[in-house]
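Worksheet: the structure to be examined is printed underneath.
With one protein chain withheld, the remaining protein chains of the complex are depicted in position.
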Amino acid sequence: MTENEFEAYVQEGGAVETGDRMPDEYRKALVKFIEMHGNSELMGVLPEREWILRAPTLQRKLALTAKVQDEVGHSQLIYRVVEDLGKPREACLDDLVAGKTKFHNVFHYPTKTWGDVAVIAWLVDAAAIISQKALLKCSYAPYARIMKKICWEESFHILHGRDCILALMTGTDEQRELVQEAVNRWWGPLMQFHGNPIPADDDPMYRWRIKSQGNEDARQQFLDGYVPQIWELGLTVPDPKLRKRDDGVWEYTEPDWEELKYVVTGHGPKTEERLGFRRWSREETAWVRSTVLADAA
Amino acid sequence: MSAQELLALADDELVLGWRNSEWTGIAPFLEEDVAFSSIAQTEIGHARAWYELAARLIEREGVDADTLAFDREPGEYRCAPFVEMRLVPDWAATIARHWLYETADRIRIETLKGSEERAVAALAEKIDREEAYHRMHAQMWAERLGEEPRFVAAVEELWPYAAALLPPEQRSTLATTMSREIPGNGPLLGKERGQHSDDFAPLWEEMTMVRRSVPGAAW
Partner (left out) sequence: MIFEVFRQEREGQPFQHGGSLEAPDLRFAEAYAREFYSRRDESFALWIVPRDAVEEVREPYVADVFDRDYRRVDGYSIKVKLKEARERAGASGAS
């Protein structure tokens, strides 16, 4: 198959399996994209795991532990897919802690209060799930298959997030303030999360059906689903321009794309600290891997 | 059983579960991370069940599992020093504690299953069923680490703590199971229930900080 034939094949809905012949560029793009997803799940654990220890009820402690456990599980599924494409897990982790590969912007920011925990589970997870649902149609079948399991497990996270938020919003003034304050801090990164709009024709990720939803489309879907939820609780969004037009399109202040680029290239407020933490915990447990997983790097 | 005795069981499980959950996200490899996290969750679930039983016994307005788990002063917690120790990032010590704790706890649970109090016996029975998985996991790791010097050293060091976990009358059973001598008074000093180790105060601080930030609130 020539590259053009391959492109036509995937555009018509053709599935690609691990052993199939595929263009080098397709394989490379796939590894980069999927590896970043795995990195994000793994790094996403760090802002949340501190709060497991601080959870204010037994039910919240259990739910948050289970949620973070799911995320670790997702990173396992994702790195396995990357490994079968030719890049071993240890190589992925080496590159991650060396700052050579990326992870999503939201996981470079601090979590300051329990309000953040609730807002992350409610809004950040929601933004991620929109992207994840679009990946169910990925041309690379092993990835599409794990996305099914991932999306199913994420459904619990949404309810947990909602439950935490509602408990705070029906609580004391201080608790409501925790939520508003967190929304104010997370709004910027949330609006940047889906990335700046790229025309589909210019993006090989669409031509190869690795991605099947435009960045702007995902953002609009997020706003449509969640701004009403935010407003109905009496919360405000720190963007005076935010409004839904008569034609159904949401208008908003242009997100800071420079900030996104800066953060994702390793300059976020918590990037260095978190990568350092990963590096440290990996070093401390290296002996376990070499003792127990005989063929580990 | 008195409320204090139930709280001792609950506090052991809560604090051990809390310590084990410190590994979530940073365990030696991803598959084990998921498995160990389930163990931590189960322990907290068991703690919750003992707290609920204790709350029913105490029978005072506003006292429930959460208030018992989080709203007591450090001095009122009845956990043993064994579970309080901060072991991250030492996986050998973590597995040593896991294995020793499961071995000791099994003896304790067996006794509780025979309790004259139906609620206690029934709960011990339920817990025992779930613990089967923990024991399998601990045994699997203990055998895999086997003669690894770090593991052997950790078991040596933690053995007196495990013995101190149990009431004196159960220690000989544990010693026999482990083919060891019951530690004398010297080695047991500072490890028995009734006084907290240095690791407890910071643990309590972190565990209760959100809860204390808005006293009496629902979360």
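Points worth noting:
Think of it as A and B in the order they're written, each chain with its own count starting at 1.
In this text, a contact is a pair of C-beta atoms (placed from the backbone, for glycine too) under 8 Å apart; a residue touches a chain by one contact, two chains touch by 3 or more.
Predicted model, so just to flag it, every value in this text is computed and none were measured.
Partner chains of the missing chain, restricted to those shown and counted over the full complex, are A, B.
One of A:Ile146, A:Ile210, A:Leu242 or A:Leu260 touches the chain omitted from the figure, and that residue is A:Ile146. Across B:Glu31, B:Asp128 or B:Glu148, the single residue that touches the chain missing here is B:Glu31. Contact with the omitted chain, checked across A:Leu77, A:Cys92, A:Cys138 or A:Leu242, is made by A:Leu77.
Contacts to the hidden chain, counted on chain B, fall at residues 29-32, 34-35, 38, 136-137, 140, 144.
On the side of chain A, the interface with the absent chain consists of residues 19, 73, 76-77, 80, 84, 89, 145-146, 149, 153, 292-295, using the contact rule stated above.
The rule we apply is simple: only the chains that are shown with their structure count from here on.
Considering their complex, residues 42, 45-46, 49, 51-58, 60-62, 65-66, 68-69, 72-73, 75-76, 79, 89, 114, 164, 167-168, 170-172, 174-175, 277-278, 280-281, 284-285, 287-289, 291-293, 296 of chain A touch chain B.
Per the touch definition, chain B reaches chain A in the complex via residues 18, 21-22, 24-31, 33-34, 37-38, 40-41, 44-45, 47-48, 51, 65-66, 69-70, 89-91, 144-145, 148, 150, 206-207, 209-211, 213-214, 217-219.
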